[in-house]
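Dropping the structure in here first, questions after.
Rather than the whole complex, this shows some of its chains in their spots.
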């Protein structure tokens, strides 16, 4: 299967997800052997209008592992022609004439879709503002499959800043592709999951419930997906932030009640919402999850550039 | 022909321009076939004291397409030892001991020439303040030759911020190498072409005229070279800027009067000075022009590093 633009989680069906996961598992083996040369002569441009060193380095490492080349800008918003008034469309047209694939991070929802419309080469959305972050969703699903062994029938607690997390939104979209999923939202009042996602789950017959007792939920689910409370979204309301930030922490007490084969995930970066005492527990899957990002991105680049 | 430092448009004669254009057209074919490996083992340093993501990525893509390697800094002014008081000369001496060629962008006119004086390796001027931007001039001339089929005898309208555009200055220098050129300057009063360029054209027997009626001029010329009114040059005089910015716009009305085989060029970025309705007209050559920058830079790197 050859892929083109990667804009949003919903664009994938179960079949194409299976294909991507198969290629990703091949990529794990290639990475272990030190990489390959199948993207020799191909150039990836990373155009980041807002900083995300981690995501950028993950894409760049994936491209290099497959023998490809990079051109890159870490802060397109401040430094590129954007500051002089150039439209995203013009920037993409130009960069698309230099590169074989563009990885775009932007601060506006819908930017990746606008870019794809004019780009002469495939565009990968690496996060567009409050919109989507589809490669994160793919690596999340891939991690669940690898760790739990299946996707149908799993139960997952989404915890933390559900209102503002692009990550849990994209993940929720992807989970609707699977059967008998149970989703539990555990969020401080000020950052509860928004209606659009709840409606989407309802429409796709996915069970969900809003819960307040993290300990109880933690004892029942296969996956705890923790997220950081995003201070930058609270503006002046720092009181609200302070209250929200310490409400749901994953620590040793949560570990005690969790199922033996359950896992803890987190899109990272984490601040205090997972205690570092948890890191050494085998159920702490978040660093393995980050590593899976490398394999998923290698798979996508291969499927886009050589099919 | 082996090239060394590339500092200003005037350094090239007709013969060397022909050589560069011949190599550039070979580079187009190489780029289409996915690149080559002739610069394997060579390293290019891009040292940019002021941001220009587009120019930097164009040089970097050119180097990669020929199999070379990159070291790069996007904002040398703020982050390098310059902030600690180091001279440009010292920086160039050091970087020149790491790299095989230095691409320099600087905020001061004459910086590239100063760098070339001490550099152990060739220096390419990628814009020095209000000074020159010779690779842009080369790609502009190359574009005219490709699109119009000749350079002798052409007529060109230079439109917009002629006082501050490094690009039109460098282009004017290069046009004097050709015969029977006619140049029309169409600029808002506050940003008219400066005397030094007019004197240079006079001295080299190039016809020029200052015009105010863009429509009339557009109906007569082979090339309309539009430029952005550079807000950053107006300081406090935002009234002047506002008046200048909307004075000469290329839109459908201009398309209607243009000759069938004429073209519209622009060094980009553009803001509103070319309406996007113009983009789909085959005479809109500005995105092809940007692409030509890749081939010209590939040609220069080859001619500098391997001859």
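For clarity, chains are labelled A and B in written order, and residue numbers in each chain start from 1.
Simple rule for what comes next: a residue touches a chain if its C-beta (ideal position, glycine included) is under 8 Å from a C-beta of that chain, and two chains touch if they have at least 3 such contacts.
Keep in mind the model is a prediction, meaning the values are calculated, not measured.
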| item | value |
| --- | --- |
| Homomeric assembly size (copies in this file), of which only 2 appear in place | 3 |
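What we mean here is this: only the chains that are shown with their structure count from here on.
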| item | value |
| --- | --- |
| Rounded Å distance between subunit A and subunit B, as computed from the means of their C-alpha atoms | 40 |
| Of subunit B, residues touching subunit A in the complex | 34-35, 51-54, 56-58, 60-61, 64-65, 74-75, 228, 230-232, 268-272, 276, 287, 290-291, 294 |
| In the complex with subunit B, residue positions of subunit A that touch it | 41-43, 45, 69-71, 73-76, 78-81, 83-87, 89-91, 93-95, 97-99 |
